[in-house]
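Missing here: one protein chain of the complex. Every other protein chain is in place.
Moving on to subunit A:
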């Protein structure tokens, strides 16, 4: 009993971390993906308002013309607010008289109110002034803000708008976010979706291939170097990994700028200067695969190196006295025993490449055009860094949710494939 409690106690930091850093973000992503949250809706909910520009799109909503007209001018009412404005802009006496005789009264049309204004003891004489004065008492929903749905509906009731249209208008007037599955149908419709998916597939496959092959090459070639030299090489190749991404990509940028290293060197051979990273999409892809590839390869190098070192030296000796040359030793002895590290590296890197975009963001930011925009970057751009300025949190989350599902599916597949239990219990490199 106590030991069980103790176990849970020891586990709790891990459990808490998993909850905070994995479950919670996933949960939030799911929640956001089913909303239309964006900069304009905010994330806190909103109020009810219809403004003048929105009036123009009202007919699209299938409401009657009468309703639109009603919305614009629902009628006129003598209110304290209107009277104060009248006192300010015209005459106090007029306002005072109007309050005494008409406060609270409503008028169907402007003409009725104008007639009243004209017939006062202290009338407003000029026709144009009367018009303006009447407008001060106009009752309208346009531009007015209502905190809750009830208030808005109540206001609608006073305008005499056909009750049939109330629901549509309420929904239309809501400025906050709502639940919706539109994000996913939009994802299905947009041609860019396919584009991003293809980009991502290419990015993952190309980078992964480079990672593994180059990592293997580094591990094997340093294995055959004398110890000191090998360590120096490994340290150099490990730099991309430990360098802060911003610094690392900055170096690449410097390397490829129009007046950077490559351009300068190529200039000596008469090649016109250009941005070697952004010139065409081929340039951009090459740069991205290399940038990510070197980072991944250095991790692969470390993992593969230690896997090679775990091969008993006597086995390598044996292969030498058996007559195997270097190449045959690599081909028949070392590589077959690297199967598990290679598979592990492949699966691990697939997952991390699918979701990582920081190097692309820093290097090409998806450009030129959208040619290197991968899925994760698209999610980031949509939700958090939009050119237009309207950040579509909901839509971005829908992008991200797709990745979450692919990631979980892949993880489960890997777990079954590797049979991790077995992998953990028994070392794969046997004596």
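Everything below uses one rule, namely that contacts are C-beta pairs under 8 Å (C-beta built on N, C-alpha and C of every residue); 3 or more make two chains touch, one makes a residue touch a chain; residues count from 1.
Methods note: contacts and distances are computed from a predicted model.
> Match the chain absent from this complex view to the correct UniProt protein name in "ATP-binding cassette domain-containing protein", "Polyamine-transporting ATPase", "2-oxoglutarate ferredoxin oxidoreductase subunit alpha" or "Cytochrome c oxidase subunit 4".
According to UniProt, the chain not displayed is called "ATP-binding cassette domain-containing protein".
> Consider the whole complex, including the chain that is not shown, and state which of A:325, A:390 or A:411 touches that chain.
The missing chain is touched by A:325.
> Quickly run down the residues of subunit A that touch the omitted chain.
312, 314-315, 317-325, 328, 332-333, 336-337, 339, 429-431
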